[in-house]
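Okay, structure first, notes after.
Every protein chain of the complex appears in place save one, which is left out.
We just call them A, B and C in the order they show up, numbering each chain from 1.
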Amino acid sequence: MRANRAASIILAVSFQTLQSPLCFLQSTLSDFRLPDWLQQYQCWLEKEGQDISDHTDRVGAPPLGMFDLSGTRVDEILYSPEYWRMLKHGYQAGLIWRVCEENAVFPAALGIYVTSFYDPGLACPYTVSLSTLVPLSKYGDAELKERFLPRLLQKDEAVWQGATWMTEIKGGSDLGATVETMARPAGTQWLLTGDKYFASNAGANLAVVAARPEGGARNVRGLALFLVPRYGRNGQLNYSIRRLKDKIATHSVPTGEVELRDSEAWLLGRAEDGIYLILEVLNVSRVANSMGSVGLAQRAMADAAAFAQGRVVFGKPLIEQPLMRRQFEDRLRQLQAASKLAWKAVVLLNEVWQERPPYSDRYHLFRLVAHLAKYWTAEVAVQTAKWAMEVHGGMGTLHEYRAERWLREAMILAIWEGPAHRQILDGLEVMERKHAHRLLFQSLAATVDASSLQQMEARVEQHLALPREEKEAGAEALFTDLARFTADALLQAEE
Amino acid sequence: MRANRAASIILAVSFQTLQSPLCFLQSTLSDFRLPDWLQQYQCWLEKEGQDISDHTDRVGAPPLGMFDLSGTRVDEILYSPEYWRMLKHGYQAGLIWRVCEENAVFPAALGIYVTSFYDPGLACPYTVSLSTLVPLSKYGDAELKERFLPRLLQKDEAVWQGATWMTEIKGGSDLGATVETMARPAGTQWLLTGDKYFASNAGANLAVVAARPEGGARNVRGLALFLVPRYGRNGQLNYSIRRLKDKIATHSVPTGEVELRDSEAWLLGRAEDGIYLILEVLNVSRVANSMGSVGLAQRAMADAAAFAQGRVVFGKPLIEQPLMRRQFEDRLRQLQAASKLAWKAVVLLNEVWQERPPYSDRYHLFRLVAHLAKYWTAEVAVQTAKWAMEVHGGMGTLHEYRAERWLREAMILAIWEGPAHRQILDGLEVMERKHAHRLLFQSLAATVDASSLQQMEARVEQHLALPREEKEAGAEALFTDLARFTADALLQAEE
Amino acid sequence: MRANRAASIILAVSFQTLQSPLCFLQSTLSDFRLPDWLQQYQCWLEKEGQDISDHTDRVGAPPLGMFDLSGTRVDEILYSPEYWRMLKHGYQAGLIWRVCEENAVFPAALGIYVTSFYDPGLACPYTVSLSTLVPLSKYGDAELKERFLPRLLQKDEAVWQGATWMTEIKGGSDLGATVETMARPAGTQWLLTGDKYFASNAGANLAVVAARPEGGARNVRGLALFLVPRYGRNGQLNYSIRRLKDKIATHSVPTGEVELRDSEAWLLGRAEDGIYLILEVLNVSRVANSMGSVGLAQRAMADAAAFAQGRVVFGKPLIEQPLMRRQFEDRLRQLQAASKLAWKAVVLLNEVWQERPPYSDRYHLFRLVAHLAKYWTAEVAVQTAKWAMEVHGGMGTLHEYRAERWLREAMILAIWEGPAHRQILDGLEVMERKHAHRLLFQSLAATVDASSLQQMEARVEQHLALPREEKEAGAEALFTDLARFTADALLQAEE
Partner (left out) sequence: MRANRAASIILAVSFQTLQSPLCFLQSTLSDFRLPDWLQQYQCWLEKEGQDISDHTDRVGAPPLGMFDLSGTRVDEILYSPEYWRMLKHGYQAGLIWRVCEENAVFPAALGIYVTSFYDPGLACPYTVSLSTLVPLSKYGDAELKERFLPRLLQKDEAVWQGATWMTEIKGGSDLGATVETMARPAGTQWLLTGDKYFASNAGANLAVVAARPEGGARNVRGLALFLVPRYGRNGQLNYSIRRLKDKIATHSVPTGEVELRDSEAWLLGRAEDGIYLILEVLNVSRVANSMGSVGLAQRAMADAAAFAQGRVVFGKPLIEQPLMRRQFEDRLRQLQAASKLAWKAVVLLNEVWQERPPYSDRYHLFRLVAHLAKYWTAEVAVQTAKWAMEVHGGMGTLHEYRAERWLREAMILAIWEGPAHRQILDGLEVMERKHAHRLLFQSLAATVDASSLQQMEARVEQHLALPREEKEAGAEALFTDLARFTADALLQAEE
């Protein structure tokens, strides 16, 4: 019976629906009401943004104009002018300012979904701008908010972009050990010195930066979160971009190595809460990444469907071959389930994003779902994109067409904000220490039959009772099954 | 108990072993005796070839020098000089000429394995040279062999390269419908006119080319196989390269679009056997591709191991974290099993490569194993490379390092010579029509316990009895399980 | 006293003036009235076009999308979307349609001047569209004009572009010998087959093409001029682009190798007048090239001036160092004189552009001046750009800045439409055979003192009386002096 219901959904979500991110969301999320601005935003991307995105991907990492002709360091990122037009378009449409105006994360989450269908890399500037806006508005004092908030919320071209710079050369998982950027107090401000190795949206007007106040412990407790503007109060560059990185994808966001040298900064919140603020920032990004991954997976599948409809093999369209058709159906259902999981993370974030430590149980549930969603949606994006390339046959391996791009993009979505290994272990921790899985199962009780639920819960509890080594060693299968279970449960709730 | 035995194997095949293709083969294949020349070949690749390969990948598709300054069409492929040195090195080492001298395919298969560990794209020229040599030596008449064989077997720099050009713009799966290249007789020769869209090793001195003799049926029966040299008897270019393709990987083999315009050609074998000859060529390439895929998967895992040993997280090397360690162990075992499957395909090819239609049962078994191996080893290569990128974290997404390369390379190995969809359906056919699975199960009987074997066989037979639509639609899971079953069985045989 | 007058002019044409093409023209050409549209066009280029142009140059030759995913040949030139916006902007501003509306070549000539200050390559599409429009409107019959003229004159984005394709692989100087494209009649149309090796504005909607009607003589008399649209009457591509060429500059115009294969075409005028029509086309382009060269030379000097004002050496701005200052003054005067020469060519073209063979004396004077202007303005552009690079010192050698671009652009302006060698010999011929120099001296009589004029005239006549070999061998010095003399004379006329 489930199979039949799935089949009917698949018929409803026809391949036409696949071609539009908003149609897909409408057909998948029952509670989704489509705002006008978002519809217009998608139209613009379809008509203009997409071609700009193609060109930006093709050209690759932009050059960095380090010095002007007078010998002044300028660190200007040399994208095509139209890149900036495309980038600013999303800000003007309201991906960020609407979050404040509506006091809800939905505008950003939906905007990022739509953006990622056309350009997953472009979703990053919006994500990190959101991740900058949130801690500033929560933890900034009145003066700081007055100074910077209006800039991030401007509705015209002069809008400021945010950025979140944590990772240093020794790695991003174990920040407590690897962050070597030091902060020393200087009046009401701080001066930061250190190198950030993966600085997304390098060149942003305002970054939130993890650093260690002088004398701070050499672990995560010693870290604090700071605001660093691009230009100091003297009008000079407040940080340098050592170079832009030559990534395999997400060419629509400049990722750089950033050098802080006595860079002016403001402390956000209390230094001793630093690690909480840092994790809040990362959690926002993980949810955004989940929406982006699903948008990208939809795109890869949409392109594969279009190709398979046009390509004739043994007398009929490839898509009508039984094996190919089955693959489409299975993957479409998987995509719908993954969308529900990502959306669940969005809904939970929206509930808890204003919380401060100490957090409620609801926040811990959110954390678990965020880990599940980050992990699983990225996995779905990678596998869908890989399969979509194969559907294209040889054409899938050529830069001339789009298919190979989606796999490159997906691999980055799978890695940044922490790869599977990290999500699994952090998810494990929130189950062990906060019993977040119990909250999860409670929340699913209404929609899943009791025996399945009980079986899954028993399996999780049993696993958590294993000795540490064994528990970690075997966590992948558990986490994968839990993600799939949750996603399927959420999808069934609709059916 | 199996787990324990596996663990002991894993200890035997330590991470050191991973770093050398030949050590890995020695530890995995019980019947493998390492020839001196192959050891030297690996040393050369390690010491010199590898850096050349890195550079070749970095630079990407070479430019094509179409005209010299006098306006004469020359179609010169502008690799760096050292590329040619690297390429010729493999021929001189004997990847091809030893096949004739030893009357066995092992030198090529092993050489391709080693090559792919360092440069999977470079394995292609050797593969297609082999795929040219085989039909020429089997089906060429005395004059043709005298004219061309010695060139392909030269042991010095003047050696000729082969190529296999089948696919045209409308796709490579359904050659009977998509090949539009026409052949018309001209004395003892033929003149070919048409465009080959994916011409691997474009620029080769001698290509085997699928074309349709005038008046031939518009299906596979109408196709024949021809030999086309680069220069015609008047010394002029006998085909043009329209352009070299901008592929995501395998930059060490020039893939081009080739224009045949009344190009001189020789028919191989009888025209009415054409499709058999074409499939023989493809089957040789599939086996080579399987060896290449395993070599590449080993390389991705070797690099991941090296990285995870050097990267410290939470106080100890990443590789010693329980979850990461488990992933390594599981994947290593999977890699070993896949190697056994690929090697089985090699051994079978070596038994049957001299057969001509009508084929023996042994040949049909070979075909099934070749499809299983092509499919499964490529899948393992892709998934291993994807996971190895994730192990590298952010560094895995940068062109500056090698990790992302292996995924790009793996995607091409998964697609050329037919993607999964093709292998599965062709594998299904040889089970349906030739009962090749029964031969397979017989051959595994000695090493697998009877009940598992019986269970698997029952499942296959049951599936083959399904109505056609359903049979094809559900073939992926069946084929995957059969591939895994066979690979594991072959691995157990060793243990 | 002349020196003093020159100095005062230089003061008037201050370095500020150098920064604006229209200010420079106003200060140099007494009879120049600045139209509003042109002012707006310059503003747009300054504000938007320039950055697009920088990006277009940086990215280099665009890729060519040869096939769409369905395997249909499309030959789509993959510029950034903004390139097309910039390109269309000039057409919409009226560089071409105003020529028809005002029945004068000035709008194109002035527009090309302004365009070249910002992007000399972008001037090419406008030039060749003009060179297509002119013969169509002069020699096309009513049906042909009705079919194509309105397309070239559209004022919106749907405007068609023209192109002029003469040169084949064996060279462009001796068209009579090197054009191998054949035309065979097919009803009221013709079918053309051949390869054009330097096809500027490849991808244009409508090209004028030199070809040899079947049976035509193997010399220039055997050539005729044809119109070839991009799409044939069946809606299919009417010519293929074999590849886009990797030029050192003029990246804002796609230059390709074009393959004509029974391409539909219309004959322009009478076949026996073909060579005259071809030369008319080239002469229009030469005049446009002259305006472009002067615009480019102004730009190189403007950038050098800006740099030399900002760079401090030995305590004062580089531009105030006496030797540097003198170089600026001398070169500024040379630039002004060259502008006058180019403008003279425009004015003469405007007088004679509607003439048909047999031509008036005025036409022959025009031809001489066009050769002098093409030659001399390009030489000035190259030498100015070379010097401007040197002014920038090391920064002049970096792709990061603009200085080196102007030299690359200038070298192309010097070569296409015939390099110095060609202009000199053709200029010599029109003096020998049509005594065009006498008409030139007459036209200068009012402004140059009689003795200089007489001296110059004597020298020319003496040279023309030399034996052929010697006359040609020594023609460079004569032609250079004549160009300088004419340019200086025209400049003095103003003073």
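The working rule: a contact is a pair of C-beta atoms (placed from the backbone, for glycine too) under 8 Å apart; a residue touches a chain by one contact, two chains touch by 3 or more.
In this text the structure is predicted, and so the values were computed from the model without any measurement.
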Touching the absent chain when the full complex is considered, from C:Leu22, C:Val59, C:Ile112 or C:Ala249: C:Ala249
Candidates C:Gln26, C:Gln50 or C:Ser173 - the one touching the absent chain: C:Ser173
Hidden-chain contact residue, picked from the options C:Arg242, C:Arg311, C:Lys340 or C:His371: C:Arg311
Residues in chain B touching the chain absent from view: 48, 51-52, 55, 58-59, 63, 65-67, 69-70, 78-82, 306-307, 310-311, 392, 395, 400-401
Residues belonging to chain A that touch the chain removed from view: 63, 66-67, 71, 169-171, 197, 242-243, 246
Interface with the unshown chain - residue positions in chain C: 167, 170-174, 177, 197-198, 245-249, 311-315, 321-327, 382, 386, 389-391, 393-394, 396-400, 404, 407, 411-412, 414-416, 419-421, 424-425, 468-476
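Definition applied: only the chains that are shown with their structure count from here on.
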Shared interface numbering between chain B and chain A [over half = same, under half = different]: same
Remotest chain, chain B as reference, centres from CA atoms: C
By number of C-beta contact pairs, the top two chains: A-B
Rounded Å distance between chain A and chain B, as computed from the means of their C-alpha atoms: 37
Chain A residues counted as touching two or more neighbouring chains: 311, 400
